Structure formats: C-alpha cells, structure tokens
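One chain of protein is taken out of this complex; the other chains stay put.
Now for chain A:
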Amino acid sequence: MAEEAGTGLVFHPMEPFKIHPLFGDGPIHWYTPTNVTLWMFIGILAITLLLVVGTRGRAVVPSRVQSVAELAYGFVHKMVEDVAGKDGLKYFPYIFTLFLFIVFSNFLGLIPMAFTPTSHIAVTGLMAIAVFLGVTILGFVKHGAGFLGLFWITSAPLALRPLLALIEVISYFVRPVSHSIRLAGNMMAGHAVMEVFAAFAPLILVSAVGIAVTPLSVLAITAMYALETLVAFVQAYVFTILTCVYLKDALHPGH
C-alpha cells in the first residue's frame, strides 16, 4: 500500500481483496460468515438461476437461459471428452463444478465493489491440491505402480530416461502450484491494476494535471475491464482444461 500525501491521492490496490466479517467486526473464525461467504453464495445463486431455474422448462426447443445452460454443459462436456477421453466423462460433474465455481467467481468479481474468491490463493490452492490429489490417487488406483510410467518416457533414449524422469517428477509436483497461482495471480493482478487506475481518476479534483490524467485513467480502466472480462473466461477455461489434461494423465499414463 502506497500513498501520495502531497496530492491527496489514495492507493488501495489490495482493498478489494480484504476479507472481513459480514456482521460486526470480530475476529474471523473458520465458520464466520465473511464477504467470501457472501460472494460464493451469490455465485451459487447465479449457478442455480442458470442451471436449475433456467432449465426448469425442460424444453426441446430451449429458452434463452436454457440454451446458455446447455451451452455451458456442452462446452465442458466436450472438453472433458476431447481431452480425457470417454472414460473421463465419469468425472465430468467434478470438473463442471470447478468450472462453474471459477467462471462465476471471476465474472461476479468484475462487478464494482465485488469480492472475487478466485483471487485468493487459499481458494485456488485448495482446488488445485484437490485436483492434484484426486488425479494422483486415481492414477495409482487405476494403474497401480504402472502409473509411475508417466515419469518413465519410453520413447526417449535409455540413457536420458533417469534425467527426464527427474524433470517429469519435479514438473508433476509443480503442477498444483502453477495451476493455482495462474488463476489467483491473474484475478488479483487485473483487479489491482484497475484499482490503481481508479485511484488516479479523481486527480482532476485536486490538481491541474488531472485534466490530462483523469480521462486517461478512465480510458485505461475501460480497457482493463474489457481485458479482464476476457481473462475471467480464459482463466476459468485454462484451469478446467488443465484439470482435464491431468485427468487424462491419470487415466492414460502412457505417453
């Protein structure tokens, strides 16, 4: 957190990421309803509206909302099938749950004053660890020790294989880190940048320089917002497709 006391500008780039209790000002216990709770529940509400209320007609010729719900279903269903194969479809509900949670958190987080659960490493980290543990356990259950073949690249020359195995093992364990930080980092960075531009916007009230800076910062916020809209979807897509890729590795460890 920085401040320019001279111009009266206040920078709070981390302000939207603060977690505070919804009621009162007490300490945050594990069960305390916080803004995290609020925005996760708003996300659940939106998901319910789209996928439950929107499809209640069960129409053969779908309404607008129902066709969006079907589009989301088809999008992730096809992704799982294309990447992980037919036998990956058994895990489609888990992947769809993750996708919906992320995509709704990301988009709801674009509402001004909103909180974005996916901008927190605790949230994305837990999801990434769940995926990591899930696919690793699944791989060993399905293939036993054969799952270790994932690290033993038989298409490489024998002499290189131990070295490659080491690299593969390291990259395998780095997966949950990159998986979670990519999402949280993208969400956090974009919102923080918008926050910084937003801090410059009222400059016109305190300084003549603001005549130039204020319109520029408003333009910059608009541009960033457009970019963030794209990022919100792309990062949900990336998280989901990587989950599918890891699932594929667990189901078919042979390269």
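Keep in mind that, in the parts below, contacts are C-beta pairs under 8 Å (C-beta built on N, C-alpha and C of every residue); 3 or more make two chains touch, one makes a residue touch a chain; residues count from 1.
The rule is simple: contacts and distances are computed from a predicted model.
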Practice prompt. Pick, from "Simple sugar transport system permease protein", "ATP synthase subunit b", "Molybdopterin-binding protein" or "Iron uptake protein", the protein name that UniProt gives for the chain of this complex that is not shown.
Written response: "ATP synthase subunit b"
Fill in: Option touching the unshown chain, where A:Ala122, A:Ile137, A:Ala223 or A:Val245 are the choices
A:Ala122
Response to the item:
Even though one chain is not shown, chain A touches it at residues 1, 3, 5, 8, 10, 12, 14-15, 17-19, 28-32, 34, 36-37, 40-41, 43-44, 47-48, 51-52, 55, 58-60, 62, 66, 69-70, 73-74, 92-94, 96-98, 100-101, 117, 119-123, 126-127, 184, 188, 205-206
